[in-house]
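Removed: one protein chain of the complex. Kept in place: all other protein chains.
Let's look at chain A:
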């Protein structure tokens, strides 16, 4: 699999995701400066990493969504290419109109960094093939503005089209107020684009790839991507 990680000024988890891609998907990504106009030819997967692009000034992801490279990312997505946006990357995807909705300030109005269980809503996508259906995985979150919101119609459409990728849950997979770490609508932690080729999520699977550092529940996402590419 040929992958590329976009670096915006203020990105800060680009090394983390590059390590996960290398370690779990066997793909050493191209590190791509936001000022570039094009993706390296043959790119299968574009990753928008976590961080605080442009200092989160104006609105999270709003300035990055207008970076030169984003035209190439939109074109890649339109061709059915895989795009993964994590945390700030999810915010950028929403601001880029590649995904619907918006990430608001956490309900408790504080940054939250903690371990977090997620329910994998479906395992028939390029991002989740290695997980069992309904699997509960233990990853982490680290964000101040991750409360997913959208108008009722959009939420209805996302739900009816099976486009919710992950939900915040407890260890048993139950959706409880305490397990919804930021007050997201329907405990939504990640969503797919209509074609299923673009995934945005707030949690950080890239930080859970190693038993020594908290566990390996995040590896599945990267292994799934590698497998999907091999199958393609």
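For the reader, a short list of remarks on this structure follows.
Definition applied: a contact is a pair of C-beta atoms (placed from the backbone, for glycine too) under 8 Å apart; a residue touches a chain by one contact, two chains touch by 3 or more; residues count from 1.
In this text, contacts and distances are computed from a predicted model.
Looking at the choices "Phosphoribosylformylglycinamidine synthase subunit PurL", "Carbohydrate ABC transporter membrane protein 1, CUT1 family", "Phosphonate C-P lyase system protein PhnK" or "Quinol:cytochrome c oxidoreductase quinone-binding subunit 2", the name in the UniProt record of the chain not drawn here is "Phosphoribosylformylglycinamidine synthase subunit PurL".
The residue from A:67, A:120, A:140 or A:169 that touches the chain not shown here is A:140.
For chain A, the residues touching the chain absent from view are 9-10, 12-13, 15-16, 19-20, 50-52, 54-57, 110-114, 140, 142, 144, 204, 206-207, 209-210, 212-214.
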